[in-house]
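All protein chains but one are shown in place.
All chains are identified by letter, namely A, B and C, in their written order; residue positions are counted from 1 within each chain.
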Amino acid sequence: MSTTAIQPVPFGRRLKRFMADRPLIPLIILLVILVLVLQILRPGIVNERWLANTVKFAIPLAILAGCQTMTMLTGGIDLSVGTVATMSAFIMATQVVHHDPAVAILIALVPAVLIGLVNGIGVGVFRVHPLIMTLGTSLIGTGCLQVYQRTVIASGAKIPPFLAWLGTGLTYGVPNALLLFIPVAVLIVFTLRRTGFGRLIYAVGDNEGAARLSGVRYWQVITALYVISSVLAGITGLLYIGLIKAPSLSLAEPLVLPSVAAAVIGGTSIFGGRGGYTGTIVGALILTVLTTLLTILQMPEGARRMLFGLIVLFVTAAYLRIIEDR
Amino acid sequence: MTTNPLLDATGVVKTYGAVVALRNASLSVLPGEVHALMGANGAGKSTLVKILTGAIRADAGHILIRGEAREVRSPADARRAGLLPVYQEPSLIPDLDVASNLRLTGTPVEPFRAWVRELGIPDLDIRDIARDIPLAVLRVLDLARALAVEPDVLLLDEMTAALPANLAEKVLEVVRRQGDSGRSVIFISHRFVEISALCDRATVLRDGETVGVVDIEPGVEERIVEMMLGARIEKTQVAARQASQAASPRDSRARLGVANLRVGTKLNDVSFDLANGEVAGVVALEGQGQDELFAALAGSIRPSGGTIEVDGKPVKFAHPADAIRAGIAYVPGDRTEALTMQRSVRENIALPFSAALRNWGPINMAQERSRVVSAIERLQIDTRAQREVQRLSGGNQQKVTIARWIAAEAQTILCFDPTRGIDVRTKQEIYKLLRELADQGKSVLFYTSELEEVQRVCDRVIVIFGGRVVDVFPVELADEPALMRAAYGLPRGAKEDVGILADIHSSPVAKP
Amino acid sequence: MTRLVRRQGWVAGLLVLFVVLFVITKLIQPGYGSGDFGSLVRAVLPYAFAVAAQTIVVIAGGIDLSVGAMMALTSVTAASMMDGASEEYAVFVVPFVLAMGLVLGAVNGMLIVVTRVPDIVVTLATLFVLQGAALLVLGAPGGAVAEWLRATIVGTVAIPGLPEISAWIPKALVLLVVFLCIIWIPLKRSKLGLSIYAIGSSELAAFRSGVPVARTRIIAYALSGLFAAMGGLALTMSTGIGAPIPGPYLLASVAAVVLGGVALGGGKGGLLGPIVAVFVLRLVRTDLTLLAIDPNVTAIIEGAIMVAVVMFGAFITMRSRQS
Partner (left out) sequence: SAEAKYTIGVSNTVQGNGWREEMICAIKAQALASGQVTKLNIAHRNTDAAGQLEDIRNLISAKVNAIVVNPADPAGIKSALEEATKAGIVVVAVDQAVTEPSAYIISNNQEQYAYLGAKWLFQQIGGKGDVVYMRGAAGASADSDRDKGFKKALAEFPDVKVVHEVFTGWQQDQGKQQILDFIATGSPFNGIWTSGIDNVIVDALVESQTPLVPVVGADNAGFVGQLNSVEGLVGAAVTNPGSIGGAGVTLALQILNGKKPAEQTVLVEPQLWENATEEGKAKLKSVADPSLSPEWPVSISIPEWTTYTKDQIIACKGPGE
């Protein structure tokens, strides 16, 4: 049909097109390069134990980045995930002193659902900008956590053994956290690709007006989405406390910006309608490896941060260059 | 007298990834001529205009302006070189008022105002925000803005497509005078009437290649069509409907009943019925309330009064979802309103399936696929670039908006100007499709800005003027003069000779 | 007139809110006077510059996550340059630091234009780079500030014969107004200003209207950097030191921009709204302190106010769209 079929296409061009059609491949190549650099700088570091550690720390980040991916696909963002994860972790750890772990976990997920609901209604019904809405609820959530914290000072905190097992344990050298992560990841990918809800997430993010004319009720999609995002964040909090084993009032806050970065590095557009979760997972791995790389490098903290910023920028720019098809 | 071309482009190539938008396009425009650029949907007309005016870069090609090779690297460059485009989409900044938009482009205000008045919009307030201005007026403002700087070459990309007849007529008038005063115009349109009335020569594009340049003279249309499509198009046109053919016996219960519908100040009192198996045409000048009528029937806005009945039962639509549940589908005129541009053709067509809460679960992929494929086949959508709808050409995008509702098996389809900016063959296909739908017992409400279409597709004509139904008549009586008269709110059979150029505001309107 | 009300309604509402809050403050603390107002303005100063920096890029359709880090870097640079230097030397430090903000902002813009990476990611990356640079300049809070510079925001402007009024005109307010106006008013009236609104409103339409999109975007970020540098200087002027860890200016600036009626997404709004919003937010904090509210509850109240105001805004836009 087109001339390209007649003329021989240069190999570089073909390779580029191949990559553009499978954006995951260049991303994985970038990840491998980072790992190689790490191995060259510290020969021997890339061993079984290190791999397990990296996966353990990448998983909570990847789940939170999943929340960002899904909300970003609708043109939103969820900055409350850090607060929600922290809240559920802290509440679970303090409630488990009085209750059965299962009950404690249920109690801990209640605020997550509430915050998700408020976010969803604010964004979906009142049309508040998601950035502001989730920032606001995260402030409110933090405040509530502070108030709650004072009432449980004396009760102490405990981490149920199975959460610790899930968070830190290894089975034949494989992190147990994958038992939670693989189903979650499969579910997210499946939801986005093969369910009506997933289609609506993309549609609403691409052109809300068009979705409306097709009979989509925006507020329903958005509310459901933010509730799901919050619940995922709550579950992440439970996993994370199993990993860190120290309930603090700012436990998961440091994960918020990296979770946004992981989604964007993974190829999800912050303007909505474009992207997916598999890229995000690789994005989370890239960030985790990068953190290790910088920890291992002995240099002044300032230089370390500068390098971090530059590498994130470089990786994203290189990735965009590769997958761009024009 | 030697006439050197003012603008001469040869061997222009542009590819988007695997898609070749322009293969080998050339265009040569002489001073003082109105030059038509013709081609089927997806031939590359807009792409060529964008390249000539620096909006995108060509991969290869030579462009000479007044005999000199001049690099036009941005629209600003083009402007300096005397090339001024009016693109297919409005180019005013939505959040700025008109005055600021003029300042931004360095357009003198007084000539602009004069042109706006000349183009048939007497009461423009230049402090209005562009976002609040209706599409048709925006197109005219774009044109006036281009005219005000007296360009050497004016490039009009489907300028008249979204305009109602009265405004389109003024535009043609003005463009003709441009040619007379020694300036050149490149004119893109799918309407042969306009081409033959206006243009001196035509360049025909097919699949990104210039296949010929012809002088416009009586009878040339046939040749152009042949060149455009690469083969002789079968002459069978959907014949004007005869009353005897009308599928719906009058006694059958109305599918859609509208009584005394009111929306804000725009739509005052509209009543009509739509039967199963019927295509009813809505005829109206720009801004007579037809937008509101369609939006209200689609559940997109809430009427302020009146009733809507579906199959005899009164309904209230709070959301398009309600209308869709009642079997009413809406195809808006502006395809960017209906499509999710970054998603695939398949997802766009299947979108209404997943809208209802109970369909949020897993999708039956095989079933979806077969429905989508049959809709694509039925509309003959060119799916070469189907991974993203935005890569389809305008006409194919338009087809996707309709295909969605064919796949969803909607009982009633509200089509608002579905042939806007579509080539002749596709138009024929759409006419045929609408008739077929009617023959299957579905009902169609059809607004069009091209009056001749009414005769081709409709069973009945509903004329709206000033937010009211002023007339309803069968299609046999609907020749163009009759429609035009009715559209201006004149009673049927009135003797006055009211030309197309009559001012709406001074025309003798039946006052409410 | 109606057009004016429609376009400036939100700002007017904010001003009314500010006055109401001021009256409430007076009720809580009858002794609240001109001196306290001066304190308020000094507290507002760094936030106001941060929000100005954010406003200009948001209007241009972007976002700048590096505002806080930029303030930290310019602040430590100024403080370390003035450390142990003479009073006169500071005369050179100020323009140097402002130029630095301008250049670094332009670099932000250039990176966005050249790499085509979304602005939110580019500025997130530069956030780390600038913060790292700040740590390299000063490993811990320190440095010093010239005395005359410090004095420019302390006290009030004396208007001869009107001691009553001049007591209510703190120097910091004059500084703020002058610096914002020097840049904003000519900008807003110029074609460049229009271009900034244009690229924020519709990049494609702007490009087609002949606006040099790339150049305009770079300039918007450069101006943002300039405002951020002013914010950094304001920090150094008020604390007398430079601190390499950024304060809470990033999130505050985004919140104030939205509260001030500037649409995230670009093309709409002005500078006055966000500045008034900053005053409102600072005064709310004052009131919470005066009321001696449980500190753990204040976070809840501040978050709730933010959400409520924005929801209210969204609600009235919905209402006006319906009618």
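Methods note: a residue touches a chain if its C-beta (ideal position, glycine included) is under 8 Å from a C-beta of that chain, and two chains touch if they have at least 3 such contacts.
Here the structure is a predicted model, which means the values were calculated and not measured.
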{"item": "Among the chains presented, those that the missing one touches", "value": "A, C"}
{"item": "Contacting the left-out chain in the complete assembly, out of C:8, C:39 or C:166", "value": "C:39"}
{"item": "Which of C:111, C:134 or C:149 contacts the chain that the document leaves out", "value": "C:134"}
{"item": "Residues of chain A (touch criterion as defined above) contacting the omitted chain", "value": "42, 44-45, 47, 49-50, 53, 57, 142, 145-146, 149-150, 152-157, 168, 240, 243-252, 254-255, 291-292, 295-296, 298, 301-302"}
{"item": "Chain C residues that touch the omitted chain in the full complex", "value": "29, 31-32, 36, 39, 42-43, 46, 134-135, 138-142, 150, 154, 234-235, 238-241, 243-248, 282, 285-286, 289-290, 292, 294-296, 298-299"}
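In this section, only the chains that are shown with their structure count from here on.
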{"item": "Which of A-B and B-C has more C-beta contact pairs", "value": "A-B"}
{"item": "Centre distance in Å when chain A and chain C are each reduced to the mean of their C-alpha atoms", "value": "31"}
{"item": "Centre-to-centre distance between chain B and chain A (centres being mean Cα positions), rounded to whole Å", "value": "44"}
{"item": "Complex interface listing, chain A residues touching chain C", "value": "122, 126-129, 131-133, 135-144, 146-147, 149-150, 257, 260-261, 264-265, 269-271, 300-310, 312-313, 316-317, 320, 324"}
{"item": "Complex contact set, residues of chain C against chain B", "value": "3, 191, 194-195, 197-198, 200-202, 204-212, 267-268, 322"}
{"item": "For the chain C and chain A complex, residues of the former touching the latter", "value": "111, 115-118, 120-122, 124-137, 139, 244, 251, 254-255, 258, 264, 294, 296-304, 306-307, 310-311, 314-315, 317-318"}
